[in-house]
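Okay, here's the structure, questions in a sec.
With one protein chain withheld, the remaining protein chains of the complex are depicted in position.
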Amino acid sequence: MKEQEKMGLAAIIRNNEADILAEWIREQAAGQKRKDPIQEVEARRVSKEFLAASVEAMNSGASVEGREWDRVRDILSELSASRAAQGFSPSETARFVFSLKQPVFTRLRSELERDPKAFAEQVWLATTLIDNLGLFTMEAYQKSREGVIQRQQRELLELSTPVVQLWDDILALPLIGTLDSGRTQVVMESLLEKIVSTGASIAIIDITGVPTVDTLVAQHLMKTVAAARLMGADCIISGIRPQIAQTIVHLGVDLSAVTTKASLGDAFAVALKRTGLKVSREAD
Amino acid sequence: MERIPILRMGSCLLVTIQVDMHDQLALTLQDDLTQRIVRDKARGVLMDISSLDVVDSFIGRMISNIAAMSRILDAQTVVVGMQPAVAITLVELGLDLKGVRTALNVEKGMSLLQAAA
Partner (left out) sequence: MVRLRRRVRERAVAIGLSLVDQTKIVTAASELGRNTIQYGGGGQARISVAVNGTARGLSLQFADQGPGIADIELALTDGFTTGDGLGLGLSGARRLCDEFEIQSQPGQGTRVTIVRWKPF
């Protein structure tokens, strides 16, 4: 029953494609504050693609959550991402989908005016479909924005990686602020990269500036130390404050395999000794 | 049959693994190395894995085996050049390569071996 209904809608759209497209594009442009010829060409292309893909998906008779609608969703995701990047608002972006309603309803009415029952059914179908896709578009827009922000954060982190080379063989990584799982991972990965690029044998991870440490962060720290050891470098953790020491014990993290020192200075002294260096005062 | 070349540098043997090894090649390497340690009376084995971008549990075991067998034959093994992505993956995998000494590069690996000899 549902299949036939959908095919009715699909057939009507297909038969009136050119008209619907023209009117739809006009509706899209009406809501836009900026007029841009390149934008218009692009909008025309995407609209045509979207319509064709939607008709195909409708013909399969599948519900909108099904795989048959993947192509349609892909088109919307791409559109959302590109509009988000260009600075369009969420509603401007979703308008792409919602503005399809009017042209479709107009055609439905002209094709089905003699059959009010069918008309009502098709309108309902079209409405739920378009609403569904419109909502999806807004979510895709949202995710895309979040993605951009996360990517920028990551790039910032990588650029500002606070790994300091204290001496030929010794690196220091002073961590500051609250660490979250994602940030910790990025920073730890870049520490390992720096170890390779500088050829350091010792890395001092200083957490004096870190107020709290949770299980996940502690685990990342331990994994990084283990990975560094596999690569042939040792890590020293310095700056563990009493509260953090308590947390670590409570969490059951095993630090016995890692050298820990109270301060960055102490850690540096140990590192120097390990690499066979000594700091001595010049006799004057 | 292709084999991984084993070079002799003084009293040490240098093995540079540059290809993604299939299982048989790894096993052959184990055999070859053991024989060469005895034949050349080697005191040290340096395995350079800086070209390996994947180390799974099979290769991991090969490395541990080589280290264990060398030790029995009175030679030290040092593995050098592990890539960061590989190290992170091995830790996640749960492979700890206990009993295998590591160094960052061939230079540091050689000084480790020489210090131990």
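Miscellaneous remarks
Residue numbering begins at 1 within each chain, and the chains themselves are lettered A and B in the order written.
Quick note on the criterion: a contact is a pair of C-beta atoms (placed from the backbone, for glycine too) under 8 Å apart; a residue touches a chain by one contact, two chains touch by 3 or more.
In this text, all values refer to a predicted model and were calculated from it rather than measured experimentally.
Considering the entire complex, the omitted chain makes contact with A, B.
When you scan A:Glu139, A:Asp214 or A:Asp266 for touch with the missing chain, the hit is A:Glu139.
Considering the full assembly, B:Ile88 is the residue among B:Met47, B:Ile88 or B:Leu113 that touches the omitted chain.
The chain not displayed touches chain A at residues 70, 73, 77, 80, 136, 139-140, 143-144, 146-148, 150-151, 189. Residue positions on chain B in contact with the hidden chain: 20-23, 53-58, 60-61, 84-86, 88-89, 92-95, in rising order.
The definition used in the following text is that only the chains that are shown with their structure count from here on.
If you average the CA atoms of chain A and of chain B, the two centres end up 39 Å from each other. Note for the complex: chain B touches chain A at residues 79-80, 82-84, 87-88, 90-92, 96-97, 102-105, 108-109. Touching chain B in their complex are the following residues of chain A: 189, 192-193, 195-196, 199-201, 223, 226-233.
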